[in-house]
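Here the complex is missing one protein chain, while the rest keep their positions.
Coming up: chain A.
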């Protein structure tokens, strides 16, 4: 009994240490963000006055409001469309017996591990010829395509597990094709869809490579892309950089804290299934 209690105490201590190591970089940023603007504090120094005003200042300088809108527009362009097409494909491949479905599925699965770097160069010239460079569509369209392998894989997994009897019953009632999908299967797919939507939201929000290569204007980028640009402009003013970076990261963290149970489940499930 004593050993198990000692073991539990050790485990708790270990976990506390891990947690500390995890948040130290963020706390260091936060403390730095409270120093006098323009100063160059040392990493260990506690600010003499707490300059909370740095946050509104950084809000304006980093253009956070505009960035939020831009990221939201990109998410709105990517996630609903992606969910729709991946669900349809997942339904077709997982529940209907399609001719050549197996081969199509393998073709899609092969895309699961494609690094974005391997497609970004032609994407640049493709967007150039479509006259879409430096617009949000240059990020939206490729992301929809790049999310197809995982999205279809995910939704197919869901539909493959739905009982065939459900479809048969609906067919007897006269529901075919689209109605079967829309009224019978889609409502039942909601949990799988929510998880996929969350994963895509966080991935799109944090997408950096496409934003950096395809869009010059930070106000038309994703949050992560804009953060990169802000870091480039502000690398000398560490106080405002820290304040701005924290502000830019805050929305995701807030969403995460509210929906954390779903997030942890989604990220774990996404990884395990993937």
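Of note:
Convention: a contact is a pair of C-beta atoms (placed from the backbone, for glycine too) under 8 Å apart; a residue touches a chain by one contact, two chains touch by 3 or more; residues count from 1.
Everything that follows uses one rule, which is that contacts and distances are computed from a predicted model.
A chain of the complex is left out here; the name its UniProt entry carries, from "RNA polymerase sigma-70 factor (Sigma-E family)", "Formate dehydrogenase, cytochrome b556 subunit", "histidine kinase" or "Sugar ABC transporter permease", is "Sugar ABC transporter permease".
Listed by residue number, the positions of chain A touching the unshown chain are 4, 7-8, 10-12, 14-15, 18-19, 21-26, 28-29, 32, 40-44, 84-86, 88-89, 91-93, 96-101, 104, 108, 111, 113-126, 141-142, 144-146, 148-149, 151-152, 177, 181, 202, 205-206, 208-209, 212-213, 223-224, 227-228, 231, 238, 241-242, 245, 248-249, 252-253, 256-257, 260, 263-264, 267-268, 271-272, 274.
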